[in-house]
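Apart from one protein chain that is not included, each protein chain of the complex appears where it belongs.
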Amino acid sequence: MSLNKEQVKEIAQLAKLSINDSEIEQSTIELNNILSLMAELGEIETDHVEPMAHPLEMSQRLREDVVSETDLSEEFQAIAPKTGKHHFLVPTVIE
Amino acid sequence: MTWETVIGLEIHSQLNTKSKIFSGASTEFGAEPNTQACAVDLGLPGVLPVLNKEAVNMALRFGLAVNAKINQHSIFARKNYFYPDLPKGYQISQFETPIVGKGVINISTEEGDSKMVGITRAHLEEDAGKSIHDLYEDYSAIDLNRAGTPLLEIVSEPDMRSAKEAVAYAKKIHALVQYIGICDGNMQEGSFRCDANVSIRKKGTEKLGTRAELKNINSFKFLEKAINIEIERQQDILEDGGEVIQETRLYDATKNETRSMRTKEEANDYRYFPDPDLLPVDIEDELLTEIKNSLPELPTEKKNRFVSEFGLSDYDAENLTAQKSLADYYEAMLNDGAEAKLAANWVMGELSAALNKNQMDVQDSPISARELSELVKRISDDTISGKIAKDVFKAMWEGNGRVDDIIESQGLKQMTDVGAIEDIIDGIIADNSQQVEQFKAGNTKLLGYFVGQVMKATQGKANPKQVNQILNDKLS
Partner (left out) sequence: MHTLSVAALSKSLKNKEFSSVELTQHYLDRINRSDLNAFITVTDELALSQARAADAKLANGSGSVLTGIPFAHKDIFCTKGVKTSAGSKILDPFISPYDATLSHKLNTENMVMLGKTNMDEFAMGSSNENSFYGPVKNPWNKKMVPGGSSGGSAAAVAGRLSPFATGTDTGGSIRQPSSLCGITGIKPTYGRVSRYGMIAYASSLDQAGPMTQTAEDAALVLNAIAGFDEKDSTSALRDVPDYTKSLRDSIKGLKIGIPKEFFSDGLDSGVEKVIMESMKEFEAMGAELQEISLPNSAYAIPTYYIVAPCECSSNLSRLDGVRYGYRCKDPKDLNDLYLRSRSEGFGDEVKRRIMIGTYALSAGYYDAYYLKAQKVRQLISEDFKKAFQNVDIIMGPVSPTTAFELGAIKDPVSMYLADIYTLSANLAGLPGMSIPAGFSNNLPVGLQMIGNYWSEEVLLNAAHQFQTQTDWHSVLPENI
């Protein structure tokens, strides 16, 4: 599966990465090189194989429903790029 | 052109656990901004989710209450998209294997029609935070207190065919989640959110039309209006030869219209994949049995019991069982000896009106079930008339004492002395010979006039039934 520049631009948009026109050529080549590595997987027969999501054969452990966290908002907001009136601020979003 | 409307509802029900679905932060409503968002909720680098047991139990309660297939091996998946109120850049949700599978629920509409609506699935996921756009001119302000609150997303089959059916379904689910104690149903606070998928098609066709998803609806009244205005909009488009676009539309309650929403929902590829930080949730048979046995009598069962035991209509039973607290109040009245139909009328009538007017819940009613049942019994035993009872009700509401005391002190007892009533009636007949002639000539409507005169003369204390009977005898 080989990508063209348009597809690379779309992927970048999904991933919120900007690739400008001077970089797009190089990026496309690099990505396609990596993808050709993946093509090998097509050789193996896996129709009856279960996908392995986890090395551990465990079930999800459940936590008791208790409040265990305290208010650390001051510490958390102290490291934020921009805050105001106890909120995290971003440029205005229009819905 | 006859159009058929097809509606499916997606309901997000906030589960009322004490802590969040994947962290130990509190879920209490109304806290100062960002004081209930811990490291995990903030999506700091390196943090990890751990699943809340109670959220799982609540999802199972719902599944069992709608006779759904429970997926005893379910997986959490990441739904990836960027938005400032979504701290990790993905929402932990469920995709291919939700905890609750196909179920069904019975609804009845105002007209008294009953119908089965399918539930496609219900799954667990985490809520996002809130974006506030009017705190600053140039910024949107993000409060992450809500981020991580457990949600149960309940998806219906597209089985509804009118706004009224959709509302009936929404109300049924609303009642159910409160009945089984998993959600407080507070639509103003956002604990219960309904999105409607609406499409139309030519009647008789199988293929579904293109649907629009309606959001931002926070009351049943608006749900009905939003759906109806959307149906109109789609009909206009199709009748003009146009095509309906698949999109998300926000309902504007002030303008009563829907408008297209342009943000995160735009053509997003969510790239779902199983969350590698969480393991599969495996539910044992024993747990299911335990939960099933702990479920209270469900709304449908209660409704059916009210119909069969108390002889109520489907519609009345549906309304009385809409809220568990209301149903309990009503049953307490009956246990005290109140007559079923009369009690039902009073609960759904005067009591509900007073509660609504004062924006109260039945739990906060100043008139207890026992006291209201006393009042109803006094009507049944002819001590007072229904009309007078309304005055007594008002007095009780204001805290002026118990039923019998009020009746006594205000001298409201009905006149039951037939002789006395006859005398008064004779007097009125004598004084109103013109009307008597007109009545005998065929103007039967004038009976009301005579009744009114008798009531005036007796200060409303005559028993209306008796008055009617005696008047009819004397005037015929």
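Going by the order they are written in, the chains are A and B; count residues from 1 in each one.
Going forward, a contact is a pair of C-beta atoms (placed from the backbone, for glycine too) under 8 Å apart; a residue touches a chain by one contact, two chains touch by 3 or more.
What you see is a predicted model; the values in this text were computed from it and never measured.
S.K.: For the chain not shown, which residue from B:F273, B:Y315, B:W397 or B:Y449 touches it across the whole complex?
M.R.: B:F273
S.K.: On chain A, what residues meet the omitted chain?
M.R.: 1, 3, 7-8, 11-12, 14-19, 27, 30-31, 33-35, 37-42, 44, 46, 49-56, 58, 60-61, 63, 72, 75-76, 78-82, 88, 90-93
S.K.: Tell me, which residues in chain B touch the chain that this view leaves out?
M.R.: The missing chain touches chain B at positions 39, 42-51, 78, 80, 82, 84, 87-90, 140, 142, 269, 271-273, 276-279.
As a working rule, only the chains that are shown with their structure count from here on.
S.K.: Calculate how many whole Å lie between the centre of chain A and the centre of chain B, each centre taken as the average of the chain's C-alpha atoms.
M.R.: Their C-alpha centroids are separated by 40 Å.
S.K.: Over in the complex, which chain A residues touch chain B? Could you list them?
M.R.: It comes out as residues 14, 16, 53-54, 56, 58-69, 71-73, 76-77, 82, 84-95.
S.K.: Can you tell me which positions in chain B touch chain A when the two form their complex?
M.R.: 17-19, 23-26, 32-39, 42, 44, 50-56, 75-76, 82, 84, 131-133, 135-144, 250, 261-263, 269, 271, 274, 276, 278-282
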